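A single protein chain has been removed from this complex, and every other one stays in its place.
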Amino acid sequence: MKLGVCYYPEHWPKQRWVEDAQHMQRIGIEYVRIGEFSWSTIEPKSGELHWEWLDECLDVLHAHGLKVILGTPTATPPKWLVDRHPSMLATDEQGRVRGFGSRRHYTFSSLEYREECHRIVTIMAERYGQHPAVVSWQTDNEYGCHDTILSYGETDLTAFRLWLSDKYGTVDALNKAWGNVFWSMDYRSFDEIELPNLTVTEANPSHRLDFQRCCSDQVVAFNKLQVDILRQYSAGRDLVHNYMGFFTAFDHHKVGQDLDVASWDTYPLGFLDQESIYRNEEKQTYLRVGHPDFGAFHHDLYRGCGKGRLWIMEQQPGPVNWAPHNPTPADGAVRLWTWEAFSHGAEMVSYFRWRQAPFGQEQMHAGLLRPDAKEAEAAQEAVQVAKEINMLSAAMEMDKDELMSLPSSGKVALMFDYDACWSLDIQPQSRAYRYLFWCYRIYEAMRELGLSVDIISSHASLDMYELLVLPAQAHISSDLENRLHAYKGILLAGPRTGSKTDSYQIPENLAPGPLSTLLPLKVERVDALPEHTQPAVSGRWGKGNLKHWHEQISTELPCLLKDDSGNPVLMGSERHFYLGSCLDNDLLKTSLAKLAEKAELPTYYLPDGIRVRERGDVIFVFNYGVRSISFEPEGAELVVGNKNITTAGVAIWKKLKDQRKHIKK
Amino acid sequence: MKLGVCYYPEHWPKQRWVEDAQHMQRIGIEYVRIGEFSWSTIEPKSGELHWEWLDECLDVLHAHGLKVILGTPTATPPKWLVDRHPSMLATDEQGRVRGFGSRRHYTFSSLEYREECHRIVTIMAERYGQHPAVVSWQTDNEYGCHDTILSYGETDLTAFRLWLSDKYGTVDALNKAWGNVFWSMDYRSFDEIELPNLTVTEANPSHRLDFQRCCSDQVVAFNKLQVDILRQYSAGRDLVHNYMGFFTAFDHHKVGQDLDVASWDTYPLGFLDQESIYRNEEKQTYLRVGHPDFGAFHHDLYRGCGKGRLWIMEQQPGPVNWAPHNPTPADGAVRLWTWEAFSHGAEMVSYFRWRQAPFGQEQMHAGLLRPDAKEAEAAQEAVQVAKEINMLSAAMEMDKDELMSLPSSGKVALMFDYDACWSLDIQPQSRAYRYLFWCYRIYEAMRELGLSVDIISSHASLDMYELLVLPAQAHISSDLENRLHAYKGILLAGPRTGSKTDSYQIPENLAPGPLSTLLPLKVERVDALPEHTQPAVSGRWGKGNLKHWHEQISTELPCLLKDDSGNPVLMGSERHFYLGSCLDNDLLKTSLAKLAEKAELPTYYLPDGIRVRERGDVIFVFNYGVRSISFEPEGAELVVGNKNITTAGVAIWKKLKDQRKHIKK
Partner (left out) sequence: MKLGVCYYPEHWPKQRWVEDAQHMQRIGIEYVRIGEFSWSTIEPKSGELHWEWLDECLDVLHAHGLKVILGTPTATPPKWLVDRHPSMLATDEQGRVRGFGSRRHYTFSSLEYREECHRIVTIMAERYGQHPAVVSWQTDNEYGCHDTILSYGETDLTAFRLWLSDKYGTVDALNKAWGNVFWSMDYRSFDEIELPNLTVTEANPSHRLDFQRCCSDQVVAFNKLQVDILRQYSAGRDLVHNYMGFFTAFDHHKVGQDLDVASWDTYPLGFLDQESIYRNEEKQTYLRVGHPDFGAFHHDLYRGCGKGRLWIMEQQPGPVNWAPHNPTPADGAVRLWTWEAFSHGAEMVSYFRWRQAPFGQEQMHAGLLRPDAKEAEAAQEAVQVAKEINMLSAAMEMDKDELMSLPSSGKVALMFDYDACWSLDIQPQSRAYRYLFWCYRIYEAMRELGLSVDIISSHASLDMYELLVLPAQAHISSDLENRLHAYKGILLAGPRTGSKTDSYQIPENLAPGPLSTLLPLKVERVDALPEHTQPAVSGRWGKGNLKHWHEQISTELPCLLKDDSGNPVLMGSERHFYLGSCLDNDLLKTSLAKLAEKAELPTYYLPDGIRVRERGDVIFVFNYGVRSISFEPEGAELVVGNKNITTAGVAIWKKLKDQRKHIKK
């Protein structure tokens, strides 16, 4: 458990660097990310390379014992480079070229731009691959930020036709897979196929899904190009990319396969304010701490993308600048977020940024230091965390590196699948339904029950889990089908599971398609509802309301919940359960508690705003609520904080030795 | 009264066709529409024509006694054809070409595309014009769907300049008619005139109106081209097109003049959810049955466009896929909608579609069969309707063809004029006011009074009506003026009537322009209100509120309703009445009841959700409400259903012989 910070030496006179490095040390920072927006400083003109500043900066940081995560600068190619390769610019869905003047001004499919990236990354990796300060490389920055995955230009069209040709071999195979006969959309050759934008009405959903997959694969290839160079020149260093919150436009699991660690950029207040997933009362209640499950959800998701390894590359340290409104965090919130990350397996939490820049687009984005180089509020919260890590280290009799390696996985798995997300969002059938939101609300309910959850890909091993939830796994591959058959724990599949083939068609035997052997039922009709209509549900497992999505199902399985017409809503027996509707949050929680009980997983109903997470033998308690609450886990002793936890408060407990097997699993 | 279905044999292996035909027969289906999206199957490459499948399919259908409505495939030209004629693509208001990938990818003004249509329709009509299965042809499909009437490309500009030149002769005449002196918009030649999009602020409303008229005329010409070929090769068959709900972008009366029957595509739930005409509480109350007047309004409107002949080409049979939310219909709703159509004069009701396709854009759109070929809920409702038609046939001592010809017109006429609609929507003056919505609410009020209404064009004969309502007839042609003078019944003209000349100018004598001899009054000023301000109205005819539109009128006519300042709101005497404001629904109903009384038309206040419609000596009672209601017309005996009608229920009554003259008119 270590602290880091994002640093832009090119923004400041080099006379400041030593002072900055000393100050970082004083705060307790050990990692520094640099370089990812510095291309115009490195190469102000084509081929005119300036490394002297970076040489010097790395030496200063190294001299102060700081470990460097060095970013490749490919998220911000300079103007001269763009002018030489105008076709590298992306094109938006309306057909407009997206120009220079901010950042991420390229399309992933541009081979010309990939060559330039190959060039600059190679030179950089040759130069610094063995530098003693460099312990890690970050590829590019926030792939997809500002809606940059889908691009609709000539370059993208060429890449798409090639991708389709590779996938289908013959255009007749494509016509059949897409069902192009439907509206005389049959193609005679791959060269007839267009991008799915600016059509008269929606393009074929199979067409749209393949385009999304193709664009996602361009990201994978773009990243892999850098990875291969870095592996060659800087073997042994951790390769990482920094993902974003609530972002699903490319397959993070695939990108993650080529890297060593997953990291993400954590902005709890910005996302609370910005995202439509949150209800207005949530936006009001959690204004200054963020939603209680925002950080946790993404920590668990990206730990899965990182094959178990997680960093926080950018941690919000104060008000940001990019949300519709940008309030200040509550006192203690930065500490709260930092510990929440550690509790979910983060090895390192890096604050963004060291010092607030007085210029440019993010001049209203806080840092650990203010523009006048004085400490902002968050600096002292970082100091406190650094001290508390030492307290925990002492109490656990582990050094910080050992703390970093504490196990963090849970016994419950939630399957999150990017391909399913795209599939269901392409045709949501009810605007009130969205894949990501539904997954998030299931996660929230499980976390309110005190469960520690792993969020896994559809390719992940299922062996270690007692309870497995497939929120809406649209397509069930035969590999997944086999693993589900072999799975020994409790399984819950949610609405829309198995409702699509790999080609975006309805399975011949209707949903749940291949899962109907495991779950003997048939989805006969779908009732896709507006927000205002929430039919009543009741049965052996409780009562409440369904919403958004409502399947009419025929089955012989025992019914645990039914709608008012007696239609099965939640059904199953023994180990396999199916839920045909989205449920209100309370009934969802009740139902998940029953399943956890079947899985012999202890649960408890936490007070409003309280969350608990275990990592190894450490129990973390967090208060996101508006009131102070006294909360004490059984069989544990206090290491950090108090039993009474104020708003934004944290308490850290150590399990008593003889209790370690009995508490909560 | 017969049933039909829309069928896509090209989507299924031909081995299924016999089974499908047999199944249709079992359900009681007699008509089958096919072909309208099949161009790429007919002609997969330029000039390479494949008729064998269609030959065989027609033979199968014919062998099973099914009558075929054959669609020309011009709504979905294949990709190779589009690539040969790129200028055939439409251009949206923002100047973007609307590409291939869905359907309706052409602009009506493209002469190149018209030639291709001429070619394919000619070959098809030559081949099948005399086929014994073919009883009817449908031209294209849903003209205008996906906002395809107005197009802003080079082709359209050329057509517009030609159209203007034909209309005005000299550009000076155009300058005068449009009032181009207003902002120095005078043109020196027709070639200077541009399309009215992408102007700095709104273009001249006369310019916009003429462009809408021109685009509408392109549709008429496009349709006429196909009609002429079909008349030549397939004389005696009914020519038909399928119109859409709440769609006013071309003049359906003009298109209808060239056809034999009008048909439309009836989706009560999709439109309820989608349209802003409906208030939120209506969307909630009628979620699963549709608004009580949605079907009826369009049946009466399109029967008028069809010169008295009406078919339903596509009847919603379950959830659809294209509305923001897509709930399942109530049990019985499909039967309800079918009978509602018959009660308004439909000869035939055809369900869309036979079998839900597992692929393509509409894969979530229900059919009579599910994707797995099992019957969906609606199939049995169709069976029930087929049986009930036989019951009615027996009770009336008429065969089904005689039932088809039962008279369906009413004694009340509502004038609906596409040109008026365009005129008033171009400058609504209050966003709360829309022509279509106002017409619909008048219709609703009349229907709640149990009146049977004809919706007529401004060219229709008025002789047969006791009561005539002009909701907002913007321009009064001299022909209409003459017919109104000759009209002997009760006349109500609504706000904005006579407020524009044919050139979109204010009449010299102000509104109601030429009608001021019939209605001696002058509209001195207009008060165009936001939704929140609804001034009080009262007078001899009741009290309530006006809304949206409020004219200040000087007149000597007796005032039946006034506003709080004593301004006349509803005025008139003897046979001629004028309403200067939109009224709240209750006061509107009261006022129309008074007028019906003057016209000696019996009315009654129906319970919430109950509707009644007569056709010949048959009385149909429908329940769209949420509660069961007992309802019994006087002097009639029950033929189908019960006196107590549940939600989505239907009861059919036969007038007793001696009552036939006395009931309800």
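Descriptive notes on the structure:
So that you can tell them apart, the chains are marked A and B in the order they are listed, and the count of residues begins at 1 in each.
Here, a contact is a pair of C-beta atoms (placed from the backbone, for glycine too) under 8 Å apart; a residue touches a chain by one contact, two chains touch by 3 or more.
Note that the coordinates shown come from a computational prediction; the quantities given were computed from them, not determined experimentally.
Remark: the omitted chain is touched by one listed residue; of A:11, A:167 or A:562 this is A:11.
Within the set A:364, A:394, A:464 or A:536, the residue that contacts the chain not displayed is A:364. Screening B:122, B:552 or B:642 against the full complex identifies B:552 as the residue touching the chain left out. Residue positions on chain B in contact with the hidden chain: 94-95, 178-188, 192, 194, 196-207, 427, 429-432, 503-510, 524-530, 532-533, 552, in rising order. Touch with the hidden chain on the side of chain A covers residues 10-11, 37-41, 44-45, 73, 76-80, 83, 90, 94, 96-105, 145-146, 148, 273, 280, 283-284, 287, 318-319, 321, 324-328, 356-364, 366, 370-372, 376-377.
Convention: only the chains that are shown with their structure count from here on.
Per-chain CA centroids place chain A at a distance of 49 Å from chain B.
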